[in-house]
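Below is a structure I'd like to ask you about.
Of the protein chains in this complex, all but one are displayed in their positions.
Let's look at chain A:
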């Protein structure tokens, strides 16, 4: 019996906590509800609607309570602790809902990289895109923005701050920090690029060079040791092989005379000459 009482006493508060956001009793500040009509430029500084990690902008107009913004990164996909590849396109969509009764004009969207510790220290400003988009009451609009983080920033964390500037029909000017969180710029590991390929070619050439050097060394060492025991080669000319004589360089007439002379060897050239002179 007692056990069941204890169980219920534990379950009941847990259930209440789980069910509602404000289950615990706490003192709430009076939120100054400005109502539908937003007039003039002296609005009080409010924390941004979406970002609740970093402190709010120190000065300047804040967000309008009639507007609701949301951000979605389409490339690369994610919401927090993003890893942005350096040198590649980063795209995101900003959704804007007009919950009030007046028209809103979305003017510009700008993004910047800031120092993570020091919010006001700008490292890089990206282009400010001007849309001038009219959003009627009750309607939603989507804005697309893209930028490329520099490759040289790889390995460093930054605070990416995306701000939307808009105004309402009565001239009130608002600036809302749509995204204000720390991101990491990473470097993509390329599979096989030019540098790596030529490095391998160079290493192969070095190996081949070493092999050639080794072979030359072996040959020179072998020569020095010498092969004196080998028989000295003596040149014998054509005595060994009479069939090995090359007659191609002789003109054809001389060859014919030679053959004739061989057929009749008894006749000497002097005798022949005497014979002719007789004619």
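The working rule: a contact is a pair of C-beta atoms (placed from the backbone, for glycine too) under 8 Å apart; a residue touches a chain by one contact, two chains touch by 3 or more; residues count from 1.
Basically, contacts and distances are computed from a predicted model.
Asker: The complex lacks one chain in this depiction; which UniProt name from "Transcription and mRNA export factor ENY2", "Coronatine-insensitive protein 1", "Translocon-associated protein subunit beta" or "Pyridoxal phosphate (PLP)-dependent transferase superfamily protein" does that chain carry?
Answerer: Not shown, but named in UniProt as "Translocon-associated protein subunit beta".
Asker: Using the touch definition from the top, which of A:131, A:153 or A:174 touches the missing chain?
Answerer: A:131
Asker: Looking beyond the chains shown, say which of A:76, A:95 or A:116 touches the absent one.
Answerer: The single option touching the absent chain is A:95.
Asker: For chain A, enumerate the residues touching the unshown chain of the complex.
Answerer: With respect to the unshown chain, the touching residues of chain A are 1, 4-5, 7-8, 11-12, 14-16, 18-21, 70, 72, 74, 93, 95, 97, 131, 133, 135-136, 138-144, 252.
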